[in-house]
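Quick notes on the structure that follows.
Every protein chain but one is kept in place in this view of the complex.
Right, subunit A next:
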Amino acid sequence: MRPLTDDETRTMFEKLSKYIGENIKLLVDRPDGTYCFRLHNDRVYYISERILKLATNISRDKLVSVGTCFGKFTKTLKFRLHITALDFLAPYAKFKVWVKPGQEQSFLYGNHVLKSGLGRITENTNQYQGVVVYSMSDVPLGFGVAAKSTQECRRVDPMSIVVFHQADIGEFIRSEDTLT
């Protein structure tokens, strides 16, 4: 387990800021202690310092997971955000999309959100902006990328995609193995 290098930190923060903007510092400086990011087996983990100290006792090959996994770096050093980061993205999300109850299941299966399933969307969403997807009862379902800006969403036909799917909570069942 090692701290992130500058490049890696920059890449990751860029990705995060797509969803939560400049609220990243809220992730690091929390009232209940300092949290930090650590890299282990190409995955980025978000942990408090107290856990960090304990976790250093565990040898590298035996350590499976620490705190919360945010995502992983691919072989080409791009950062891929995992669904496990949802709990931290959701409260700070700047752009949100609400999905109708009928389309909830479809999104949870990994499909993109169509205009017919779109309940609400934050104003001024740009195209290709990172968004967090909620159900109508404000339960976070996952996140994605807006395929159309808010203005376009109003005009477009019901069968076209408005949000590209990136991660959803159905993955906890579908792809449990890839979480580790």
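Everything that follows uses one rule, which is that contacts are C-beta pairs under 8 Å (C-beta built on N, C-alpha and C of every residue); 3 or more make two chains touch, one makes a residue touch a chain; residues count from 1.
Operating definition for what follows: contacts and distances are computed from a predicted model.
The listed choices are "Mediator of RNA polymerase II transcription subunit 10", "Transmembrane emp24 domain-containing protein eca-like", "Serine palmitoyltransferase small subunit B" or "SAM-dependent MTase RsmB/NOP-type domain-containing protein"; the UniProt protein name belonging to the chain that is not shown reads "SAM-dependent MTase RsmB/NOP-type domain-containing protein". Considering the whole complex, the residue from A:Arg2, A:Lys25 or A:Lys62 that touches the absent chain is A:Lys62. On the side of subunit A, touch with the chain left out of the figure occurs at residues 32, 46-48, 50-51, 54-55, 57-59, 62-69, 83-84, 87, 104-105, 108, 135, 137, 139-141, 169-170, 172-173, 176-177, 179-180.
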